[in-house]
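Contents: one structure, followed by commentary.
Of the protein chains in this complex, all but one are displayed in their positions.
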Amino acid sequence: RDAFFEFLLRIGDTTLILGHRDSEWCGHSPVLEEDIALANMALDLIGQTQLWLGLAAEVEGKGRTADDLAYLRDAWDFRNLLLVERPNGDFGHTLMRHFLFDIYHLALLQALATSSDRRVAEIAAKVGREVAYHVERTSNLIVRLGDGTDESHRRMQVALDALWPYVGEMFIADEKDEAVAAVGIAPNSASLRAAWEKTVRDVLAEATLTVPESKFAHKGGKRGIHTEHLGYILADMQFLQRAYPGASW
Amino acid sequence: RDAFFEFLLRIGDTTLILGHRDSEWCGHSPVLEEDIALANMALDLIGQTQLWLGLAAEVEGKGRTADDLAYLRDAWDFRNLLLVERPNGDFGHTLMRHFLFDIYHLALLQALATSSDRRVAEIAAKVGREVAYHVERTSNLIVRLGDGTDESHRRMQVALDALWPYVGEMFIADEKDEAVAAVGIAPNSASLRAAWEKTVRDVLAEATLTVPESKFAHKGGKRGIHTEHLGYILADMQFLQRAYPGASW
Amino acid sequence: MTPEEIAFQARIDRGEKIEPKEWMPEGYRKTLIRQIGQHGHSEIVGQLPEANWITRAPTLERKAILLAKVQDEAGHGLYLYCAAETLGISRDELVERLHSGNMKYSSIFNYPTLTWADMGAVGWLVDGAAIMNQVPLQRTSFGPYSRAMIRICKEESFHRRQGYAIMMKMAAGTFEQKRMAQDALNRLWYPALMMFGPSDKDSVHSAQSMAWKIKMNTNDELRQKFVDQTVPQAQLIGLTVPDPNLKWNEEKGGYDFSEPDWNEFYDVLAGNGPCNKDRLGARVKAWEDGAWFREAMVAHADKKAARQYAVATE
Partner (left out) sequence: MTPEEIAFQARIDRGEKIEPKEWMPEGYRKTLIRQIGQHGHSEIVGQLPEANWITRAPTLERKAILLAKVQDEAGHGLYLYCAAETLGISRDELVERLHSGNMKYSSIFNYPTLTWADMGAVGWLVDGAAIMNQVPLQRTSFGPYSRAMIRICKEESFHRRQGYAIMMKMAAGTFEQKRMAQDALNRLWYPALMMFGPSDKDSVHSAQSMAWKIKMNTNDELRQKFVDQTVPQAQLIGLTVPDPNLKWNEEKGGYDFSEPDWNEFYDVLAGNGPCNKDRLGARVKAWEDGAWFREAMVAHADKKAARQYAVATE
């Protein structure tokens, strides 16, 4: 059960933090259609967070709610991937981060749709459609920006190089990943890598971008060892719940 | 007593927030000497905050401490000038904000050194020397940057134009200012303007900068109506006290 | 009036809709471009005060609702820009006029959002006032504008209800929450009243706009209606409208109330509102920072078209 709870935090915290980063763009995107699209992705991700953290709270069985988990844990108890807490950078950087995650996210959900836990399977089936749309959108934009102007190509390559060391963490399984994989709740993380690589490399090739050679992978997010950025995210996110404990909103 | 308390918050919150803004530069200044100098000013301002908010807590007489006042009030209970919560902008912008405040700050402290309240007079005498040094430093830098390169001149003029609408608040007295002035605790705010104008105009003239003509003054900080920036400052500043209530550090 | 103008006015008087490709007087076109453009700009700039609290929304549910609302506003901006484009102005030109200060946006968005209660008050008061302005415009004479208004009004009234729901929750909450709710009402009441524009006696250009059915009611009519609708809502949740002169007037069947401070109104209009520089600055920055992105989209489309052409002519 502990591993199951951890697994749900890893996915729920990841959607929460990525949704947060997306939402930072509200009103500041390069073009109106993107303001709408990014707000839409943020909205999907926050909705997914409610489901995953809601289930996490249920599995934990200590009477906590999804909101308690989102608003009353400090950084070290967060289990999101480091990738999603990286700062937004320019709009291309944000899209690259999204793209690298989206491809993984969809593959994960597709595998979870056959989870041995019915609740997990239901959520995965339900939100898979949303994420399929994210994949379509971000892949498309990566191609257009990679193969756009020299300037856009340069920016996308910089983003790819900067974010690449953060993709490995998605596929590195620890004993908790293995525990949930063993009982069929979730796929083995490593098993998702090959398909991910293929899709990502195809899109990046079409985008005329060069995949970095380094295999180095930052990790720690899944164990609660984050970058310095997460603390600032939480200081804002949790301010009201912390400053006015017990209030109902 | 209420007016006295308010008066002390106005000055204590102002030094706290300006100290906070200064400290954001730590490790990020254009040159090592400036890292040191700005950290030094921040340090002076935080020290002054301890004195002013400490006295405020004492005057209030409800058993609160300077830390309680700094860490457990939300934005609407803060009484700092809007000027000091403005974002840092570039380094010149930060220095211009400091300069416009420093000249006022020193004049205020000189007047407070003869306050009818002994405690106020003592604090003012004690910290006046520090602020005299701030004045010397920032005035000198304003001249060098205003009369430096075309680029630095342009930046300093932009900063001056942007900040000018925030200087008026320093000199606008409300009924609380008048109440403390009436009993000789503090000078009448308006009375400080003439000398301030003269000094500021002299320095700006030497810096070859043009004083904006607009007399418009933003206000609200002294009544707790702030800009949107203060909330973010407090979310960071107060995080630990809010997240771990009652802990001793 | 020329015969064309007479015929045009007759169509409007009969309640016909004017469509983009049909003849219209230059003044009608210009007035509409300005009005629809400014309305669109208001939606766009109007994202900012609420976006300011998305990252700090107090629950996941509230965060989702607020995100959806801000997204709707961007959508409204899009409809309105499209409606304006049918009049022969491009979106880039509209944006350029906003950024140069040549076209305005609603002054209400030059006020800051300082607590979470402002998310309630903005929905309740600001969207409430907007709807009051917009409902009659569903019957405006210009077809695309009218249709945009119908769609927008439906969503806005949903926003108003959500805003009121936040206020209700806050007003029934802890001492601090009540204080927040009252404080938000205190700060936003008069700016909301200003949203209807100056008093009729000081309002220019109104007569022609009303004849053209671009403007359907006078400023004061709408303001009165807003006050009459909003005051009981405030009372219902135990909040006090910050107006000592507020009093039910049996005779006129409406409330007597204080005028907002019109000097403040003109100050804000002149650029001296608490947030004018921050708001427009944020939009200009977004636009400039995004230039490379927009250019890349065009460049990619051109490349693609060229490639398709090359294939087609092989």
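We call the chains A, B and C, going by the order they appear; numbering starts again at 1 in every chain.
By definition in this document, a residue touches a chain if its C-beta (ideal position, glycine included) is under 8 Å from a C-beta of that chain, and two chains touch if they have at least 3 such contacts.
Keep in mind it's a predicted model, so treat the numbers as computed, not measured.
A.B. asks: If the full complex is used, which shown chains touch the chain that is missing here?
C.D. replies: Over the full assembly, the chain not pictured touches A, B.
A.B. asks: In the whole complex, not just what's shown, which of B:F91, B:W164 or B:W196 touches the removed chain?
C.D. replies: If we include the chain that is not displayed, B:F91 is the one touching it.
A.B. asks: Quick one: say which of B:I11, B:A66, B:V120 or B:V135 touches the chain that got left out.
C.D. replies: Selected residue, touching the omitted chain: B:A66.
A.B. asks: For chain A, which residues touch the unseen chain?
C.D. replies: 74-76, 162, 165, 216, 218, 220, 225-228, 231, 235
A.B. asks: Touching the absent chain: which residues on chain B qualify?
C.D. replies: Touch set of chain B with respect to the missing chain: 16, 20, 23-24, 26-36, 39-40, 42-43, 46-47, 49-50, 53, 66-67, 70-71, 90-92, 143-145, 147-149, 151-152, 155, 233, 236-237, 239-241, 244, 246-249.
We adopt the following convention: only the chains that are shown with their structure count from here on.
A.B. asks: Please set out, as single numbers or ranges, the residues of chain A touching at least two other chains.
C.D. replies: 236, 239
A.B. asks: Which residue numbers or ranges of chain C touch two or more of the other chains?
C.D. replies: Touching at least two other chains: 56, 176.
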